[in-house]
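Below you'll find the structure, written out as structure tokens, and then a few comments.
In this view, the complex is presented without one of its protein chains, the others remaining in place.
So that you can tell them apart, the chains are marked A and B in the order they are listed, and the count of residues begins at 1 in each.
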Amino acid sequence: MNAALFFNLLLNGVIEGLIIGLAALALNLVFAVARFPNTATGDIMTVGAYAGIAVQGLGISSTVLQMLAAVVVCMALCVVLYRLVFRRLQGRSMLAVLLASIGLAFIIRAAVFLIAGPEQRVFQIPLQRAIDIGGVALQPSMLWLAVTAFGCMAVVFAVLFLTPIGRRMRAVADNRALARTSGIDVDRVMVALWLLTGAVCGVAGMVLGINTVVMPENGWNILLPAFAAAVLGGVGSPVGAIVAGLALGIVQELSTPFVGFTYKIALSFVALIVILAIRPRGLFGAAVKVR
Amino acid sequence: MTLLAIEQMVAGYGEIDIVTGIDIAVHEKEIVTVAGTNGAGKSTLAKAIMGLVPRCRGVLRFCGEDLLAMRPEDRIKVGVAYVPQVENVFPSLTIVENLQVVVGVQNHAARIAEMLDLFPALAARRRVRAEALSGGERQQLAFARALMTQPKMMLLDEPTAALSPNLVAQVFDTIRKLPAIGVAALVIEQRARQSLEISDRGYVLDSGKAVMSGAARDLLADARMADLYLGGA
Partner (left out) sequence: MLSYLVAIAIIGGIYSLLTLGLNLHYGFTGLINFGHVGFFALGAYASALLTLAGLPFAAGFAAAMLIAALVALPLGLLAIRLRDDYLAIVTLGFSEIIRIVITSEEWLTGGVQGLPGIPRPFGGLGVGGAEYAYLGLVVALNGLAFLLVHRLAASPFGRLIKAVRDNEVALVSLGKDPVGVKIRVFMIGAGLAGLAGALYAHYITYLSPEQVIPLVTFYVWMAMIIGGTGRNAGVVLGAGILVLILEGSRFVRDLFPGVLDTEMASIRLAIIGLCLVLFVLFRPRGLIGDGVER
């Protein structure tokens, strides 16, 4: 592998890793506070991407506005899911909530299929000349995707660590009963959590859609690598999710010349299984204490 | 004035009643001990007062307001604060964050400053996460967190369990000073003798019922009490 190819793959890997990282971040937010692996995360992302496509269909070519629509739609969807299903399942077994989230994932994907059809859509991004750095083609759009992803992560961390509602979220994640007896309205914290999760899903769905194409299966396909990243980074840990997502994305891309296109997807799982075999509690141990 | 009024309370999990008919009263600026052996229903009583058990009926009032009609997160607002036996701080939050996160405080900054004055050991480590604190520091933080709302009564579930003897004395000393700042205390304790020594009154639970009650002094002097619940020394 020559240097130019290596760096091109590395760049792709960083973008891919950021997408996985964002999805894993959405997973881990829910996991830390609501305590279940939300398998509907990927399909919520898909809805976000289609919201962007719908706005584009209205003749609005501003990516910022499309992104805004994606974020708003995903936030609304997440709150609806919480109100209709997840809130009713509080106190039930993890498996019950997990199965419900799978059911919701199926319903959402089927709805996307029925409304938008199976064919691929693309975001019309104005072509810009790639910046050539010694044979490494750097697309300006890639740069923007990276900036957006990092921006989204920064916002999440700011909310979590600099705002009262973020502090309450962390308190509920630590100990729900103690949070309640400290006067924290858990229901309101959960709504805030789902709004935040929705926002991340919206951005993640758009970044994924812009980076590749928009298909109904997009979200489900990214879900498994995102799970791998979430587990590797320590379930419930936002920082771990991003670091592990980046690592997985880069490893996947760099391995493509050796293992081929189809096996690169399997790679994150092999990594997951190997690491869990050595460390059953994940790479960074238990970031979240499970009661 | 009566703060907490419990009459014929029955509470439990699933199909099993752990608390099977208890009457307890706590008055203003009073320290009351609830003693009893393991499994007598002491912890369930505390959780029932805070709304953390699935089933609870009977009378449960605080300052005349019906606690049973309130969600757990609203009970703190009528003036009752709770320090659970274990996991009584938020481990991933710093000391200051543990105090900031409490809802229903008029002026957070001023109140936090007061709390750090009250517990100087915490002041020095205000940016440290609670998980890094020692057992004694953690207990102080739990007290400070509960005192944030300027409660009328503190509900303390085995505050000295798993503490070393000199820390136990410290905790009882803190509880003893509560009435002076206008706070009553309902102390659920296995170390009945030490707790009664600082209390005004006491109750003894057995199998989910109050089997004895009276002035702390009288309970300490009671021969039956000494045999069954106070242990040797």
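Basically, a contact is a pair of C-beta atoms (placed from the backbone, for glycine too) under 8 Å apart; a residue touches a chain by one contact, two chains touch by 3 or more.
All values derive from a computational prediction rather than experimental measurement.
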item: Shown chains touched by the chain that is not drawn here; value: A
item: Which of A:Ala110, A:Ile133 or A:Ala158 contacts the chain that the document leaves out; value: A:Ala110
item: For subunit A, residues in touch with the removed chain; value: 31, 36-37, 85, 88-89, 92-100, 102-111, 113-114, 118, 224, 227-228, 231, 235, 260, 262-263, 265-266, 269-270, 272-273, 276-277, 280-282, 290
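The working rule: only the chains that are shown with their structure count from here on.
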item: Intercentroid distance (Cα basis), subunit B paired with subunit A, Å; value: 43
item: Residues of subunit A that touch subunit B when the two form their complex; value: 164, 167-168, 170-171, 173-175, 177-186, 289
item: Complex interface listing, subunit B residues touching subunit A; value: 50-52, 71-77, 82, 84, 87-93, 97, 100-104, 145, 149
